[in-house]
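Right after this comes chain A.
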Amino acid sequence: MLEHYMQQGSSYASQIDGLVWMVLLMTGFWFFLVQGALFYLLWRYRARPGHKAVYLDDAAEHAFEVKWIEIPHRVILICDVAVIIGAITVWSDIKLSAPKHDEVIRVVAQQWAWTFTHAGPDGELDTADDIVAIDEMHLQVGKTYSYELGAKDVLHAFSVPVFRLKQDAIPGRVITGWFKPTLVGEFDVQCAEICGIGHGIMPARLYVETPEAHAAWLANPTHYLAYKF
Partner candidate 1 sequence: MVRPIATTRSASGVPTGRLAVWWLIASEIVIFGGLLVCYLLHRLGHPEWATYASHTNTWAGAFNTFVLLTSSLSAVLAHKAAEEGNGAKAANLLLVTCGGALTFLVVKAFEWTYEIQHGFTITANGFWAFYYTAAGLHGLHVIAGAIIMLIVAADARKGKELQRVELIGIYWHFVDLVWIFLFPLLYIAK
Partner candidate 2 sequence: MAETHGHEAHGHDAHAHHEEGWFTKYFFSTDHKMIAKQYLFTGMLLGAVGAYFAYVFRMQMAFPNKPVPGYGLVTGADYNSLVTNHGAIMIFWVAMPVLIAAFGNFLIPLMVGCDDMVFPRINRLSYQIFLLSAIVLAASFFVQGGGFGGAWTAYPPLSAKAEYSLTPLGPTLWLAAVALEFVAFLLGGINFVTTAMNSRAPGMKAFDIPMAVWMIVIASILFMCSVGPLVAGAVMLMFDQQVGTGFFDPDRGGDPVLWQHLFWFFGHPEVYVVLLPALGFVAEIITVFSRKRLFAYKTVLYTTIGTGVLSFFVWAHHQFIAGIDPRMANVFSVTTVLISIPIAEMMFVYIATMFGGSISFSVPMLWALAFIVEFLLGGVTGIFLGASGADIYFHDTYFVVAHFHYTFFPIAIIGTYAGLTYWFPKMFGRHMNEAVNKVHFWVTITSFNGIFLPLFILGSAGDHRRIFDYSNFPELSQPWMQDMRVFATVCLLIMLAAQPLFLVNFFYSMFKGKKAEANPWNANTLEWQCPSPPPHGNFSPLPEVYRGPYEYSAEGRDQDFWPQNSPT
């Protein structure tokens, strides 16, 4: 359902979309079943002259409950267990695992800008050839990146919808995660945690390039772009 609105730009995007599909199917089924039952009962037992409401004493209620409420209740329990298993596997693959990364990129959020420290041609961070770009992130498609996320002042959230990636940046903490771009193109990076009056005007652009274009960028990086507005 999600891929219709937001392309899948990273390796685990399809997993999240799959989980959303599963939850959608299950909840959709139950939603329409219960609404249907409700509207049927409303129509069937609407007040009509000569029609009197029935009185269910405890025994009759219990019988009705066992037949009509216990069964759907247990099936919902099974659906919930399935949703839990799906959720935990997807969460563990993304947030708990840290596959071997080819490169590390440092992301620092501050009141109303993103600073991306790329590893530069040598692929190692904290070396002389690091490339620091403001509000611009250049990645090579197919490479597994690990990110180090920090914040300078208040809470921010590093959100790349196309990667299905979101992680709050907390001042004083360094939070790591990983992603692997699979789609070439130019995408949005948004801040997903309210961070003051500029929360809406701190967009960053993400450029996922083919290996050749990425190498060209590494050669003469267009960093230090002045603020656009």
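Following the convention adopted for this analysis, contacts are C-beta pairs under 8 Å (C-beta built on N, C-alpha and C of every residue); 3 or more make two chains touch, one makes a residue touch a chain; residues count from 1.
If you want to know what made the cut, all candidates are chains of the complex that A comes from, given by their letters.
Here the structure is a predicted model, which is why all the values come from computation and not from measurement.
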Candidates 1 or 2 all belong to the complex; chain A touches number 2
Could you pull out which chain A residues touch candidate 2 in their complex?
1-2, 5-6, 15-16, 19-20, 23-24, 26-27, 30-31, 34-35, 37-38, 41-42, 45-48, 51-56, 61, 64-65, 68-69, 72-73, 76-77, 80, 83-84, 86-92, 94-96, 111, 153-155, 157, 159, 161-162, 164-168, 170-173, 175, 187-188, 190-201, 203, 229
